[in-house]
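A single protein chain has been omitted from the complex, and every remaining protein chain is retained in its original position.
Chains here go by letter, A, B and C, matching the order in which they are written, and residues are numbered from 1 within each.
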Amino acid sequence: MEHVFRLTLACPDRVGIVARVSNFLAQYNGTITEANQHADLQEGWFFLRNEIRADSLPFNIETFRQAFAPIADDLQMTWDVHDSQTRRKVVLLASKDNHCLADLLNRWHGGDLDCDIPCVIANHDHLRGLVEWHGIPFHHVPVDPANKAVHFDRVAELVEAAGADTLVLARYMQILPASFCARWPQRIINIHHSFLPSFIGARPYHQAFERGVKLIGATCHYVTDDLDAGPIIDQDVTRVSHRDDVSEMIRRGKDVERAVLARGLRWHLEDRVLVHGNKTVVFE
Amino acid sequence: MEHVFRLTLACPDRVGIVARVSNFLAQYNGTITEANQHADLQEGWFFLRNEIRADSLPFNIETFRQAFAPIADDLQMTWDVHDSQTRRKVVLLASKDNHCLADLLNRWHGGDLDCDIPCVIANHDHLRGLVEWHGIPFHHVPVDPANKAVHFDRVAELVEAAGADTLVLARYMQILPASFCARWPQRIINIHHSFLPSFIGARPYHQAFERGVKLIGATCHYVTDDLDAGPIIDQDVTRVSHRDDVSEMIRRGKDVERAVLARGLRWHLEDRVLVHGNKTVVFE
Amino acid sequence: MEHVFRLTLACPDRVGIVARVSNFLAQYNGTITEANQHADLQEGWFFLRNEIRADSLPFNIETFRQAFAPIADDLQMTWDVHDSQTRRKVVLLASKDNHCLADLLNRWHGGDLDCDIPCVIANHDHLRGLVEWHGIPFHHVPVDPANKAVHFDRVAELVEAAGADTLVLARYMQILPASFCARWPQRIINIHHSFLPSFIGARPYHQAFERGVKLIGATCHYVTDDLDAGPIIDQDVTRVSHRDDVSEMIRRGKDVERAVLARGLRWHLEDRVLVHGNKTVVFE
Partner (left out) sequence: MEHVFRLTLACPDRVGIVARVSNFLAQYNGTITEANQHADLQEGWFFLRNEIRADSLPFNIETFRQAFAPIADDLQMTWDVHDSQTRRKVVLLASKDNHCLADLLNRWHGGDLDCDIPCVIANHDHLRGLVEWHGIPFHHVPVDPANKAVHFDRVAELVEAAGADTLVLARYMQILPASFCARWPQRIINIHHSFLPSFIGARPYHQAFERGVKLIGATCHYVTDDLDAGPIIDQDVTRVSHRDDVSEMIRRGKDVERAVLARGLRWHLEDRVLVHGNKTVVFE
């Protein structure tokens, strides 16, 4: 993978933003390898993502940050620049189900997910062997239904200790307390096993079966304290029929969950997802 | 299109149903050209659809009906047999939007919808020219918001006069009164412009835009007096992104609506859709 | 539809292209409503498409052209700028099959295809009524198998007389002579009824049936003198099974053909398709 800086920004739309940004890059001889922009005409907001070849620039990421800051301030940008060689630290949270976790580990192992995985945390011990085979520490943190706070405190502690940048709920099946969500805004990624906003809440495949839908889906979204209502990163569906009972829907759904979560995480890691209000701009 | 009889039946599941039916057909030398069955193990219900080459049987549809009745009674079947040469009469109801109506007319004109269309009824006069060009009578029946009953009474009258077997709401945009629905149970087909049960009710594309979904869809279903909650015949989706505003979603959605409605109607006309409770078995 | 200028360009990649273009636009206070870029790192080639709100600029398209020319020359651009209010003239060529033609006419009639259709030309007279109902002149130009040149000369004459910018082969089923192709490079759009490069040549659905494929497709491409080998604009597929004979494949394939051709043409009309070598960059 090429060494690039990834600049992402959002700001009120006005004339000349691209000119300011591209002049800045051109003045330092920066080679843009990928560029995306979006003007939300209704909201009057502008979004941009540029990949710049790191070795084409005369400075490192810190100097880049300092040099760019005045432009960003001037145009009231929410912005960031990320060095592709600084791999993100992603903590995976799981329960007993292995399909999403195993898929992510397999992709990571094969080099298709550009991140470090400092540890996996689960409320059951089932998946320890799988995780440890990949050389990743596994923490079993049980949930006491009478006192869930203990669990979440311990998880938060482990996440902090790992220096994690991103959390992925790989079918973790626990509802996060609001205070937990607030600590990692737009950095906790969940896979919900329905095509949201259909079948919010528990047992979505059972709900889908009862309604007799002809497609089932999955949704990858950022977690907010409003359950299943956070900004959607990606969704997909697969066809089902009268022949498929709930267990078959669950089996088929797994493939969609795996694919959608992997895609959403990948886009997140590559700084392709910009959140605005409760919606996302995805520069895939 | 080959001349066939289409036998469809549903009954409590038990051993020997297929044997009884296939013995019946074999005894008269009937050639089965397509056969589908489904046992719903949870409900304990059995569904079957057979196409039998008409000229392989020694009798016409009426004699078939009489000959088969004792078996059907014995096994407590809900059943029907349909002669493919008896074309169904389908009345199309529309409003101002032409995309679904024009698509159905075009397919019908090209020989891809095996039915007669005795007339099109609309609450606006916009589509008269298109309809009449196809040689189909067009009835403009306006809606008086203060007294909608007049409209529905007149529509029902026209449908009866046309001897219609099936009604298709091709973006008709009116909510049918319960009494109207009850007159043609499982014979009124609607296209809803969302992936139900998401975005029930008015302006689904606006709702989808607000929620920031990444797929939009359409649902073809039989109309019941519970709005947007009838048995689903078919659904499909298409991908959207942050670049698509509501008008673009509407434009893209049209393609899905057209495709899903045409598919659902075709399956209905070929006796491929069996309703059980609020769900469908579709022998596509 | 908003009044915009659409600037498209391709040139050797180097540092500062975007800066030059965006400075140019910013200096005249141009509001960019949509922007896409692509750097083909392997070919060392750069592609850009910008939509600029016309009323934000102090000049018309001609002045734009003159003002931008020095930059374009300097950077060795192949480029164009198109005024969205100058509707393209598109001549449709057909044969007997009505599905693609009727679909395009219906979309055009509904306002979803932003172009004029000065005439339809066909080698049979079947579709005259459909075309004329839309208020479009229809020319029947028969093909004499012994002397096809007469046909193509007459077609070319009519196309010229219509001042056509683009030709669409809506299942026209005639192989164009090289000299004809050369007259409208990258401006003749064909729909091929297979997923190219599978099943090149005649009767692709029959070939697909023989091979036992599980998906059939369609391909929209620019016509070159190398049959079925021109730059691909779009493709799509649909699922088939052992139940589908050739006639059913043809029926299902029509839906894909319609969708792919309409999409490809729309992108072409919106200047979203840039050709480089035998491949396309599609800024959809």
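The rule we apply is simple: contacts are C-beta pairs under 8 Å (C-beta built on N, C-alpha and C of every residue); 3 or more make two chains touch, one makes a residue touch a chain.
Note that the structure is predicted; figures quoted are calculated from it, not measured.
Q: Sort through A:Asp73, A:Asp112 or A:Asp125 and give me the one touching the missing partner chain.
A: Considering the complete complex, A:Asp112 is the one touching the chain left out.
Q: Just one of A:Ala229, A:Ala259 or A:Val275 touches the chain that is missing; which is it?
A: A:Ala259
Q: May I ask which residue of C:Leu104, C:Leu196 or C:Val223 touches the chain that does not appear here?
A: Result: among the candidates, C:Leu196 touches the missing chain.
Q: Across the whole complex, list the residues on chain B that are touched by the chain not included here.
A: The list for chain B reads 15-16, 18-19, 22-23, 25-26, 29-37, 39, 41, 56.
Q: Quickly run down the residues of chain A that touch the omitted chain.
A: Those residues of chain A that touch the unshown chain are 34, 98-99, 102-103, 106, 109-110, 112, 129-130, 133, 243, 251, 254-255, 259.
Q: Even though one chain is hidden, which residues of chain C still touch it in the full complex?
A: Given the touch definition above, chain C has residues 38, 40-42, 47, 195-199, 211-215, 217, 231-237, 241-243, 245, 278-282 touching the missing chain.
The rule we apply is simple: only the chains that are shown with their structure count from here on.
Q: Quick check: how many Å separate the C-alpha centres of chain A and chain C?
A: Here chain A and chain C have centroids separated by 37 Å.
Q: Can you list the residues of chain C that touch 2 or more other chains?
A: Expected reply: 34.
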